[in-house]
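One structure coming up, written as C-alpha cells, with questions to follow.
The complex is shown incomplete by one protein chain, all other protein chains being positioned as in the whole.
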Amino acid sequence: MSDSHPMADVAPEPGVRKPDPVLVANNLQRSFGGLQAVDIDHLEVQRHTVTSLIGPNGAGKTTLFNLLTGFDTPDFGEWHLNGGPLVGIAAFQVARRGMVRTFQLTRSLARLTVMDNMLVAAKDNKGEGLWGALTGGWHATEQANEDRATELLERFGLEHMANEFAGGLSGGQRKLLEMARALMMNPEVVMLDEPMAGVNPALTQSLLTHITGLRDAGKTVVFVEHDMDVVQEISDWVVVMAEGRVIAEGPPEAIAKNRAVIDAYLGEHHGEAAT
Amino acid sequence: MFWLAAFAIAALSPVASLATGESIGGKLIQTVGEERIPTAGVTIIVRQEGSEIGRGESDSEGSWEIPVPGAGVYQVTLDTTTLPDGVGLTNPDAAELPDVNVREGQAKKVIFPLGEGTTSSVSSYERVGALFISGLKLGAIIALCAVGLSLVYGVTGLVNFAHAEMVTLGAVTAYFFHASPVGPQWSLLVASVPAILVGAGFGWLQETAIWRPLRARHMGLVSMMVVSIGLSFAVRHLILIIFGGEPRAYPDFAGQPPIEILGVSVVPKNLITIGVALLVLAGVGLFLQKSRAGTAMRAVSDDADLAESSGIDVNRIILITWSLAGGLAALGGIFFGLNEAVQWDMGFSLLLLIFAAVVLGGLGTAYGAMVGGFVVGVIVEMSTLFVPNELKTAVGLVVLIVMLLVRPQGLFGTKERIG
Partner (left out) sequence: MDWGSIFIDGILATIGPVTAAYAISAIGLNLQFGYAGLLNFGHVAFMLVGAYGMAITVDFGGPLWLGIIIGILVAMLLGFLLGLPTLRLRADYLAITTIAAAEAIRLVVRSSWAEPLTNGVFGIQGFADSFFSLNPFPPAELYGIGSLVVTGRKLWVMIVGWTIAALFVFVVHRLMKSPWGRVIKAIREDEDATTSLGKNVFAYKLQALMIGGAIGGVAGMILAIDQQNVTPDAYLPQITFILYVIVILGGAGTILGPIVGAVVFQFLFFTIDALMVNAQADIGWVGDLLTPAAAGQVKLVLVGLGMMVLMVFRPQGILGSREEALIDER
C-alpha cells in the first residue's frame, strides 16, 4: 500500500468511518435461539478495496454475508449499498443492485454446462421472461453474452471446459467458475465466502491474482479467509470478527500486531488455518 | 373391441355408468302393537367412504329411494332428529347400516324398524363436549403417527410418504392375529404386540434395504421422496390385494355402550385411546430426553456431521429411529382401526392430517408433532360444528396452508441454515 492511499489516514479501530464507503451497516443483529451470531454496531466497507473478513469458525462471517445480501433477515438493524437502503430487499434484488455473493460450499449448477452457468448470470436478457421466451428476439443479446462469457472463461482458464457439465469440474475449477459467474453480472461489490477453501495450492495463486485484479478493475471485494499469509498479501483492509462482533479492523500490518486479534483468533487458529 | 372399451372404463373411472340405475330405498313403517303406520318426512342419508352420496325423505307412504352411482358398498343412515315425536328406532344403535352392498343394476331395499321411541334431544353443550372428545381421540391417533414421521425427517431429512403404509400395516396385522379366520384369533390387546413388532420391523427393513443404500449412493432428497411415494403406492396396493377392499372392524370393543362424564356421553374406547396415546407419547418424550439413544437421536437431528464426529454411530441411530417410527405408526393404525375401520387405504386417508400436524408443530420436531396432532384432531372434529362432516378432512388442508403462510417453520421449528 502506498501512503497516498485514501485509507492511510483511517484509524485502525472497530467501526471507524471511511472516506468513501460503498457499503454501510448499522446496529445489525441476528440471533439463533440464544446464540448471538451477528451483533455489529457499525461497519463500513471502503470502495475499490479488497477487504478481508477474518475470524474463527462460528464467528458469524457467513451469517453476516447472508444478512448483507438478503439471504437472511436480521432481527434488527439497517444497511445501505451506495446510500440506498437494503432493508427488506429480496436477495435477488440485492444481486441486481450490484452486490453479488458466492457461497462457502461451492454452488455450481451441476447439470448445466459451464457456458450455461455463465449465461444464467447475465442480466437483462428479455428471453428470460415468459413472453420473450415464446416470441423470440433474444438471440442477439445471447450472442453478446456468450462473447463476454467466453472472455471471462478465458481469463479464468476454463474456456476449454465451456461445454462440459459444471458437475464434472474439480473443486478448484468450480470455485473459479463461481467467481467468473459472479463477474458475469458486472457487480460493483463482490462478496466471496472462503473462495480459497479446498483449493489446491497451485490454484490459490491464480485466485489471488483474480481477486486483486477485480479491485484494479474498479470493483470492491469483501472476502472471508482463514490463512493470515494470504490476508496479509492481498488485503487493503482487514475486519476481524469474533462471537458475532467486530473486534478489530485496520490495515493488515496493524492487525497482525493487534493483541485482541492475537488473543481471540491467531493465538489458537493460526497454525491450523493454514492446513 | 367391446372388451377393450370395458377395460378402459374400468381402468379410468371406477364408477360405472349411470344407465344401470342402482339405488337404495325402503319403506319406513312404525309398528305399534299390531298397527302399522307409515312415517313421512324422515331424512335418510347415503354415504360412501364417509362422503355423502345423496339424501332423501320418506313420502306420505313412508317410501324413500336414493339413487347411487353404481354397484358398491354404502353406509345408510337414518337422521333420528327428523323422526316425528313419539317415533323411534326399535334398536337405537341401528340408525346407521354400515355396509349396504348394492349389486349392479340392483334397487336395494333396506329396513329401519321403527317403534315407540323415546327421542332425546342433544344439547349443544353435549355436542361440543362429544366433538371435543372425538377431537382428542383423533388427535391422539394423529400424534402417534406424526411423531415417527417427524423423527425420521429429523435424522434423515426425508419426508417419508410411505409412512402412511406403516399405519395401515399395523392395523391390518393386528386384524390378522385378532380376527382373521386363518389367524390365531387372539384378543386385540395381544394381537397388538405382533402388529407393533411388524410395524417396527417394516421401518427397520425399509432403512436397511432401501434408505441406507440410497444414502450411500448420495441420492438427492427429491429423488428419495419419489422413491418413498413409489414404495407407498406399491405397498398400499399389495395390502389391497392381500387384505381385500372392504372395510372391516375389530370384533373386540365393537359396539361399546357409551358412559357419561360431566354430562357428555363418551365411548370408553375413546378414552382408552387418548390415555394410552398420552402414556406412549410421554414415554417417547422421556426416551428422547433421558436415554442415550434418545439424546443421540436429538444430536443427529441437530447436526448429523457434528454428531458423527463426536462419536455417535449415526447409521445405528437412524435405524433405531425408523424402527421406533414404524412401531408408533402401527400403534396409531391399530387405534385408528379400532375407532373407525380397518381398510387398505386407511393410512393414506390419514396422511393429510398427519402432514398438517407435522407442519403445524414444525417439521422435524418430535414435540411439535405431538402437539400438532392433538391441535389438528380437535380443529378437524370441532369444525364439523360449522362445515359438513364430509369436508372435515379438507379442513386439515386449510390448517396446513394457513400455517405455511403464517409460520412455515411451525410452532416449534426454527428457520433453516443457508450458506
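For the reader, a short list of remarks on this structure follows.
All chains are identified by letter, namely A and B, in their written order; residue positions are counted from 1 within each chain.
Criterion: contacts are C-beta pairs under 8 Å (C-beta built on N, C-alpha and C of every residue); 3 or more make two chains touch, one makes a residue touch a chain.
Computed from a predicted structure; not experimentally measured.
Considering the entire complex, the omitted chain makes contact with A, B.
Taking the complete complex into account, A:A121 is the one of A:A121, A:L214 or A:M228 that touches the chain left out.
Annotation: of A:H48, A:H80 or A:R96, A:R96 touches the absent chain (contact as defined above). Residue-wise, the contact with the chain that is not shown comes from B:V235, picked out of B:I24, B:V42, B:A200 or B:V235. Seen across the whole complex, the unshown chain contacts chain B at 1, 3-4, 7-15, 17-18, 48, 51-55, 67, 69, 153, 159, 161, 210, 214, 218-223, 225-227, 229-238, 240-241, 244-245, 348-349, 351-352, 355-356, 359, 363, 387-388, 390-391, 393-394, 396-397, 400-401, 404-405, 408, 416, 418-419. Think of the hidden chain as still there; on chain A it touches residues 69, 71, 90-93, 95-96, 100-103, 107-112, 116-117, 119-121, 123, 125, 127-130, 132-134, 138, 142, 165, 167-168, 181-182, 184-185.
Heads up, the rule we're going with is that only the chains that are shown with their structure count from here on.
If you average the CA atoms of chain A and of chain B, the two centres end up 52 Å from each other.
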